[in-house]
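Left out: one protein chain. Kept in place: all the others.
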C-alpha cells in the first residue's frame, strides 16, 4: 500500500512540476464548451436543451486529451520497467495511476462544470446534479481511458484496434451522465440514471485494474 | 520539392503501419456525433438545427486529438534533428507534415460527415455543402493545430496546452464552416461564408509554415 | 520610434522608468479620483438603467485596453523575433497578465451588467464571445511563456503565438456581422449612437484616459520586476 | 565453491517468433559477477529481461536459494536492482526526487543519508536539485546507477552499465559493484567493454541467426 501512495504522490508531483497543467486542462474544458454555442448559434432555449450533453462531452474530451500519455511517458523513459519490477501487485499500480489522473482532472472538472452550466442558462438544482454526475462518472472515464492508454502502448495493430473498442466503452457513462442531468431538468427519474452511473463506476473499478495490468505486462515484454 | 514528397510519403507510410490510429480518430468523430441524438432525444427539428454545429465541433476535436503527437514523436526519437538538418527549407517540411496529417484525418472526416448528416436528417444539398466546407476548412485546422503542436514541443505540458492554444485560433474556421452550412439550410448567403472559409485557409497556408518552422528550430535547441 | 529604440536596452529602460514612474503614478491617482467623482457622483443616472449605467465607465475602457493590449503583445513579439530586442520579451511577459486582467474586468463588469439588463449573466452574443476568446488567447500566451525550463524559449514561443493570434483579432471583430443572431439590446444601441449625451461621454472618455495611464503604469512596474527576476535567475545559475 | 544462490536451468527465449537462445544454464554463488557478452542481438537484453520476469521465457527455471522465482514474483522482484538500456528517470523531476521516488516505489522508506552517499559516490551532489531533462547523457546514466545502488538489492541486473560514462564515473561504478559483491550480492551485467573487475565469470551468448 505504501507503494500505491508513493506512486500517486509521484504522479501528483509530476503534475505539480508543470504549474498550470491542471489549469490548462480546465481551460481546455471551458474553451471546448464555448465552441458549441459558437457552432450551433446562441439561442438560449436550444442551448439549455443540449447543455448537459455538451458539458459531458467536453469533460470526456478533456479527460481523453490528458490520458493518452498516461503510460506512454513511463514506457518511453523506462520507468514502466521499474513499475513492473516493484514488489507489489501491478493492479495497484494501475489503479494508482488512474487515481492520480482523476484527482487532477475529474475532480476539478466536476467543480468547474456548474460555472459553465450558468453560462448555458441551467437552473441551480440542475447545476448540482451536473456536478454530482461528473463526480461519479469521471472515475469511470479515467479507468477506461487508462485501459485504452495501456492497450495502445505495445503499438501492435491489435492494441490500437482494442483502443477503438475502449471509446465506445465510455458511451454508457456519457449517456447515463448526461441523461441523469436531463432527467432532472425535465422532471424524469434522476435517481435511476444516477444509480446506473454509480454501478458503471463500480464495474469499471472492479475490472479495469486487472485489464490494465495485463496490458502493461504485455507491453513490457 | 522531392524532400517534401518524401516526407509526406514517409508519414503516410507510418500511418499505414498503424491503421488503428486513423480508425480511432474516425471512431471518435462518430461516437462524439452520435452522442447528441442519444442525449438530446429524437426531436427531428432540434437535431437538424444543431447538426452542422455538432459535426463541425466533433471534426475539430477529432483533428486536434490526433495532432499532439505530430512533431512530438519525431522529437523523441531524434528524427526531428534529421528534419532540421535536411538541406531544404524547414517551412516546406512543416507544410509536408501538416499535409500528411490532413490526408489521414481531414479527408476521411469530410468523406464521413455526410453519412452522419443523414442520421441528423439533413437534406442532400446540405450534406454536400457540409462535405465541401469540411474539405476547405480542415486544412486550416491541420495547419493551426500543427503550429500549436510545434509551439508546445519542448514545453513541460501535455496535449491540453496544445488544445488551449489551438482552439481559440480555430474558432473563425468553426464559425464560418458551421455558418456556411446553416446559411444554406436556412436560405442565407452560403457563398459569402464559404469565401471567408477559403480565405482563412489561404491565410493559414501563407503564415503558419513560417511560424511552425520557427517554433521547431527553437525546440531543437 | 527613435525613442522606442532607445528603450530597448534594459539598463536604459530602468533609468527611464525610474524617472517616469513617480509622476505617472501621481497623475494616475489624481485622474482616478476625479474620474470616480465624475462617474459616480457627478454624472446623472440613466432614466432607463438607473445607476447600473455607471458600470459602463469601467466596462468600455477595459474592453478597449484589453484589445489594445493584445496588439501590443504582437508588436513586442515582432520586435523580439525580428530585432531580438531583449527588453521586448520582458515587457511582453509583463504586459500579458495586465491585458488579461483588463479583459477579465470587462467580462466581469459586462456580465454583472447583463444580469439587470438582459436577465442573464451570460448570453452567447458575438461580442461577448469574441471577448471571451480574447481572454483565452491571453491565457494561452501566459501559459506558453511559462511552459519552458529556459525562459528565453518561452518568450520566443509566446511571441510566435502572439503574432499569429493577432490575425485572429480583426477576424473575430468582423465575425460579429456574420454570426450575430442575438442583437445587442436597444439600450446599448441608443447609448452607443452618435447622439450620446455629453454628461455620459465626458466621464467615459476621462475614465478611458485614466485606465490607459494605469495600464502603462502597471506594465512599466511589472517590466521592472521582470528585469530583476531575469537577472536574479541568471546570477543563480551562474553561481 | 560456495553453495549457489542463483540457479538458472535450461532457459530458452524467443523474440518475434525467432529463438534467441535455448538450454542456457548457469549458477552464481555469493559475491559472484557474471558478465554477459556476445554479438549485438545475441540475446543479452532478452536474458536480463527474462531473469527480471519482464518477459516470459519459453522454457526453463530460475531459482533463488532453491525457490522458483515465478512462484513468488513479488518477493523475487523485491530482490532486484535493475538498470536497463533506458534510464528509467522522469525528466521533469530532479535527480534527488527521481531517486527518492524510485525508492518509495519499491516500498522502502526513504533514507536521507543513504541518498547522500549514493549521490556522492557518483559525483552527483552538485546536480541533485537539477531537473533530469537538463542533464547530459552521462549524467543521466550516473543517476540511474545511483538508483541501483540505493536499492540495496542482493541481485543486480545491469544492461551495458558503462554506456556514456566518463573515466571517473566508470571507476565509481566499479567501486560500487565491488562493494556490492563483497557484501555477498550477485550481479549480472551485459557489456561490450571490459568490466575491469578481477575474478568475474563470463557467459558468451551465441551469434544471432
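As written, the chain order gives the labels A, B, C and D, with residue 1 at the start of each chain.
Here, a contact is a pair of C-beta atoms (placed from the backbone, for glycine too) under 8 Å apart; a residue touches a chain by one contact, two chains touch by 3 or more.
Quick caveat: nothing in here was measured; it's all calculated off a predicted structure.
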Query: Which residue among D:60, D:73, D:107 or D:138 touches the omitted chain?
result: D:138
- prompt: Since one chain has been left out of the picture, which residues of subunit C touch it in the full complex?
  reply: 149-150, 233-234, 236-238
- line: The missing chain sits against subunit B at residues 2-3, 6-7, 9-10, 13-14, 17-18, 76-79, 81-89, 220-221
- request: Go through subunit D and note every residue touching the omitted chain.
  value: 15-16, 38-41, 45, 85, 134-139, 141-142, 160, 163-169, 192-193
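Keep this in mind: only the chains that are shown with their structure count from here on.
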Task: Kindly list the shared contact partners of subunit A and subunit C, in label order.
output: B, D
Message: On a C-alpha centroid basis, what's the spacing between subunit B and subunit D, in Å?
response: 46
Statement: Between subunit A and subunit D, the Cα-mean centres are separated in Å by 37
Task: Any chance you could list the residues of subunit D touching two or more other chains?
output: 92, 131
- prompt: Which residues of subunit A are in contact with two or more other chains?
  reply: 17-18, 20, 24, 27, 31, 38, 41, 76
- request: Have a look at which chains touch which and call the overall pattern line, ring, star, complete or other.
  value: other
Message: If we use the touch criterion from the header, which chain pairs count as touching?
response: A-B, A-C, A-D, B-C, C-D
